[in-house]
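Excluded from the complex is one protein chain; the other protein chains are retained at their positions.
Order of writing sets the labels: A, B and C. Residues in every chain begin at 1.
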């Protein structure tokens, strides 16, 4: 198959970030495997990659659905997923794959990453095990010992818009958490501009239930969630230090934040409402200008004009992040509203974006579709 | 009918706030009318009062459903609502009623209140027209001129737990807004204790759609709301000055807040997540103790123990307010989570509670039922 | 406490079914216990009975929440449920109770019922174990052997509107299933009138998720249900023979039906859409007249006028059943739409109604409140 990307996949006036022209033949498709393919982030990877023109899925591993076609487990893939899920055979996965996605709960990634790296294969880990540059922070918040702190040191935190250059040559990409993605994208331009009062950041985030995964739990039981809203893990959510690591990096000094996640009666989406004080007086349009310049060439981050505020549904199923800004003159606080689909830009879509970066493809490859609304 | 309240209606260990014993005969029932009975707060008043042992509904007025039985308009009242709705005949309403509920959008209350007061009748206004002690604030935020600033001065802001004594002798009760109810109840003990850093308050509130009323609007259209979350009226919501008026009164100095309302894909409920800094070091259990003492004798406000956080569904259909507290030692911020049913404690239930106070009944009369869950 | 029921609890023109005047003192409250109090039907019993003026809850048993107050497990009961849940001590339960509610999955009732009956105590079983007059049908559809077929023979099927007289003197009441309640109430007048063509009945039922209980299952996981509709157990749902038993009794001959349950993305409510052919030509208003006459004195069953069709939300939280009728002249089929709240009239509310019958109280005692809408 001959295809000229960068042209075909680009949108008018918005070419894929990666430039250049790629010629790939069918027999040189990127071979990818997913470890943990039958969780929500796993199957979302399958969905996205089933439309990716350069990727061929090799192994889909599972603990509970071994022997079943993926479309049998997730019939939304009917017609697209005749591949049979199998129990993990790590040796085979590594041998047959160019890149391995890990879609497991935290605490399970180290052995896989160790072997994969040893075999020279790329790994994109959707869990938390490789996100922290300082292992002790991981250990404190996650309550487990990290078995390979050195491996972590070599991993790249895959928030594409921030660490694109490092991802290009990474062996291990630590795919960001959903709350950190929405929050860091919302704060980055302001932090880079040195405009945030250090101890003033409050992040009030609202998430759909799919963020809690497919494992059975009372907190995800329909009747306990429907027509209901709650805060949870107040002042102790594990995404807090991950956000702090990234925003501290952007600010060039240590920042701590108040972070409160809430569970919404909806399936997908995160809305992060971010409050902070400005270090010096700037008007709203100037701030918007700073944001627009910062994200000017980004295909997946959009800064809304005055008067338009993000809604999670507008990102449903897509890899896009929408940002809205309101400066409250009365209180001097800036309110930033950031929306993503937690399973796409907050997980599997960003993982595909990372794959595109790793393999020199335009970042929009396989991700160039609008969200579904209504 | 002979009934001994205070006994019958009390719960074990939780007697109604009003003490004493009341003997009322059928022909001395309180005659109540509802102006605007076919909106959501109007019909919620009908629902609640249909189970109130001391109230008889006289007039139900409507603009769109004149001539229909209320149970025809709202079949949830089937068997309870054979009363026919009529267009407003203010003279008749005033003549026939001991108390008049106004469930109209703001801007319509003044003429009704003027006439009612002149006739010596009590009015409970669920709208905003009489909530502000300083008319100019109302005029600034609502964008209309107040026709009777003096009447406003005589009205009592009916947040029962705060102004119970004044309500007892009020002629006009300005029933609080839903966001202010949840927010002020959440902050009051802390403010009274002088524990809040003045400019540190951020209120991030999440509301069900019924708060927007029954009028048709794209923002309440099912497909635009379902599986979706958004912020709206950021830094300009009209409940902001109402909250500020009340919390300033509690603190004894002028306070301004950052207030951001969000629309949830649910019908009822408000969850207010309130952030503030403490003026001096206090541990979480001491704060909880302050809250418990403050609300000790309140039948409708409950302070949750450590580790339990409110969920809106736990207040569904009830007049209760649930409060949860978390002190974030890392940031020094207190996070207060306050949940109510916006149509009950946030509107019609509190209006009934005000009626009970006005007429010397135990406050729980007609309101003494738990929320519905799931 | 002195209360004159029948007057106090009746609604204008709609007195409670049980007539007469009852004088009960506090120390003669009916002592009730709930075995399985922490499932959805169990806690719904607690909610309803917490407002029942003649019932005192004695034991609340649980497998998972022993030692916790019921309001700790279900904070919607905050202020109403300081009672501590305990593991089942059957001997104590029987000794201390006048009536025992069983809110367990099927297959667990026999030992409890056996002992309770032996001790002369009343039992209301919300499960399926005692609903079938012919034990072999139970055994075939439920796939387990019935240990006490003779006990079953003595149990009364507690669909109050059909078997009120028998319930009065029953020792064991088999509380009906939710689908059978909505379906049988929808068909009864027509069957009694001999108007149904025998093999023409199709029941297409739609249920909220609470009908599946609080046990964790993928089918009740929020993300699998939200914004989704499915049929399940087509042609094999266990409520089929229960419906057939009752409608056959009403018709005076054996009837079989096509029954298809569907899972709705909602918490509460059943809507049964029932199709059948008429045995002889009757016009719609005549049929409506038959229904109205049949249910004339029933406080909980309402036949809607021409042009009004039931909605489940109109019964939310209440013990009411709403019926709508449309005769399709083109096809000769009658379409009956029947709506209930599956946890109230479809389970715990009807159980309370049965308690009222068993103890000679007006049937509306503790159940005399309208549904919550919106």
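Criterion: a residue touches a chain if its C-beta (ideal position, glycine included) is under 8 Å from a C-beta of that chain, and two chains touch if they have at least 3 such contacts.
Quantities reported herein were computed from a predicted structural model and do not represent experimental measurements.
Chemist: May I ask which residue of B:68, B:86, B:220 or B:248 touches the chain that does not appear here?
Modeler: Checking each option in B:68, B:86, B:220 or B:248, the one touching the absent chain turns out to be B:220.
Chemist: For the chain left out of this view, which of C:151, C:167, C:257 or C:351 touches it?
Modeler: Counting the whole complex, the residue in contact with the absent chain is C:257.
Chemist: Which candidate, C:269, C:299 or C:362, sits in contact with the chain we can't see?
Modeler: C:269
Chemist: Who touches the missing chain here, C:69, C:96, C:147 or C:204?
Modeler: For the chain that is not drawn, the touching residue is C:204.
Chemist: May I ask you to list the residues on subunit B that touch the chain which is not drawn?
Modeler: Output for subunit B: 40, 208-210, 214, 216-218, 220-223, 225-227, 265-267.
Chemist: For subunit A, which residues reach the chain that was dropped from this view?
Modeler: Touch set of subunit A with respect to the missing chain: 1-4, 7-8, 11-14, 40, 43, 47, 50-51, 53, 72, 74-82, 210, 226-227, 267-268, 299, 302, 304, 308, 310-311, 313-318, 320, 322, 368-374.
Chemist: Determine and list the subunit C residues touching the chain excluded from the picture.
Modeler: Its contact residues with the unshown chain are 199, 202, 204, 206, 208, 223-224, 226-232, 234-235, 256-258, 260, 262, 264-269, 271, 273, 275, 309-313, 316, 324, 326-331, 333, 335, 337, 374.
Convention: only the chains that are shown with their structure count from here on.
Chemist: If we define chain centres by averaging CA atoms, which chain lands farthest from subunit C? Would you check?
Modeler: A
Chemist: Do the two copies subunit A and subunit B share over half of their interface residue numbers, or under half; same or different?
Modeler: same
Chemist: Can you report the angle of the rotation that maps subunit A onto subunit C, using C-alpha atoms only, to the nearest 5 degrees?
Modeler: To map subunit A onto subunit C, rotate by about 180 degrees.
Chemist: Can you compute the centre-to-centre distance for subunit B and subunit C, using the mean CA position of each chain? Integer Å is fine.
Modeler: The mean C-alpha positions of subunit B and subunit C differ by 34 Å.
Chemist: Taking the mean of the C-alpha atoms as each chain's centre, how many Å separate subunit A from subunit C?
Modeler: The separation of the two C-alpha centroids amounts to 47 Å.
Chemist: By the touch rule stated above, which residues of subunit A touch at least two different other chains?
Modeler: 208, 223, 226-227, 265-267
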